[in-house]
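Not every chain is included here, but those present sit where they belong.
By written order: A and B. Residues from 1 in each chain.
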Amino acid sequence: MIPLSEMMSKVRGKCPLVHFITNYVTVNDCANMCICCGGSPVMTDAAKDVEPMVGLASALVLNIGTLNDRTIESMLIAGKEANRRDVPVILDPVGVGATPYRTETAERILKEVKVSVIKGNHGEISVLAGLGGEVRGVDSVSGAEDIAVAVKSLAQQTGTIVAATGPVDYVSDGKTTVVLKNGSKFMATVSGTGCMVSGVVGAYVGANGVSVDSVAAGISAVNIASEIAVSDGKVFGPGSFRTKLFDAVYNLKGEDADRLLRRE
Amino acid sequence: MIPLSEMMSKVRGKCPLVHFITNYVTVNDCANMCICCGGSPVMTDAAKDVEPMVGLASALVLNIGTLNDRTIESMLIAGKEANRRDVPVILDPVGVGATPYRTETAERILKEVKVSVIKGNHGEISVLAGLGGEVRGVDSVSGAEDIAVAVKSLAQQTGTIVAATGPVDYVSDGKTTVVLKNGSKFMATVSGTGCMVSGVVGAYVGANGVSVDSVAAGISAVNIASEIAVSDGKVFGPGSFRTKLFDAVYNLKGEDADRLLRRE
């Protein structure tokens, strides 16, 4: 396994351009988190603009948090162009299972685009795996009984790397499944931490190639930073946590990341 | 009158799903403030997605801050479905009176959808009541001479509960009018505090039912938290205020809320 610190160094050294087609709720935090981890974000969703832009990018992040017919079209155009150019595609199937439109869109993207990584919460991944799970709005209510099974099953069904984030995170390529145990309870109190993590995964995959390790590294980088953010006792709630999370991701040192990593 | 602390407990206990169709300027703050007060926000505005989503929700918040023909259509679809399912609808008529498009849209929503609560600033409510008032951009320049009269009049005209927020807040159902006197002057220095309050009202109405008390409780929860946010002398401007406001709403204790409430 490549040390997390090495993956971090690659992201910071290469500063991968990450092209997001994402929701308008958490888009600013996604951009700033991408910068903090060492990447360079660009958000554009016009059908006429996405093809040339994705050609410049090291990764494409598709997030269906606030989808509509216009941006779905752009996601498909961008995804297909990413495939032609071997740019890895990360899909964050926000709210899949909550409404038919979301479920159909996630399935359509998975059918028409070769996705490299699917990253959702426990409910979303369980729904996509066909193993139960409940999503209310965009939040996970319950995952499969055994979320490790769901992650592995979806990875095998789709031929992608699948990550389910939550209190504990699971990443699988269908053969190997790693379990990540870092994180702060405050992560769940800020809207869009899941979206931000997907963007960071984009940067890690863009700089380090697609693998269980690179996906896990992106997730762990944010989660370890969240522990550091709260460690000095000056986080009093979601507001101060968010501010300090950006600082902590930006300042995360390789040696601390390696030392604090809890991965099985 | 039900104590504010009881209303707060209900919100935190039920974690009502609040469906927002709202502007893209303050949408992230609306989501985070909704989480901080105890609710669960979901933002979606595609015509194909809003009907099933509002069916899952405890309240629907329609905010016309950055309206366009596509999202107005979605607001009407969602509003009518909310009516069919007895989901309360909160309308925040941002900028009504500033342009014909905004005025016509607010009137159209009020005509086609049974709105439970109208929450605007002094200028917007006065304009809607037909009692003068001036709105410049999306900010209130002047309200009716007697804003209490405007609130009561609009409540009677529309059969809704009407709230006008500003340095002093008024809430009326056409019979009873309550006056709320909490708040910090910093509330006016952050874009979208009005939008955030509308979302919190959605959570309060969703968890406690529609009443003058539940609407007033949502407004007071944020305003009291804004006083706590500035009380330790560590707010230096709009940036630090915003951070601490999220923390304060999240940490607000029922006993403090009841003790600090200034309501007539």
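Just so it is clear, a contact is a pair of C-beta atoms (placed from the backbone, for glycine too) under 8 Å apart; a residue touches a chain by one contact, two chains touch by 3 or more.
Since the structure is predicted, the reported quantities are computational estimates derived from the model, not experimental observations.
Number of identical chains making up the complete complex in this structure, 2 of which are shown: 3.
Here, only the chains that are shown with their structure count from here on.
A separation of 32 Å divides the Cα centre of chain A from that of chain B.
By the touch rule above, chain A contacts chain B in their complex via residues 23-26, 28-29, 65-69, 95, 98-102, 136-139, 189-192, 236-240, 242-243.
Put simply, chain B touches chain A in their complex at residues 17, 19, 24, 27-28, 31-32, 35-36, 40-46, 48-49, 52-53, 56-57, 70, 242-248, 250-251.
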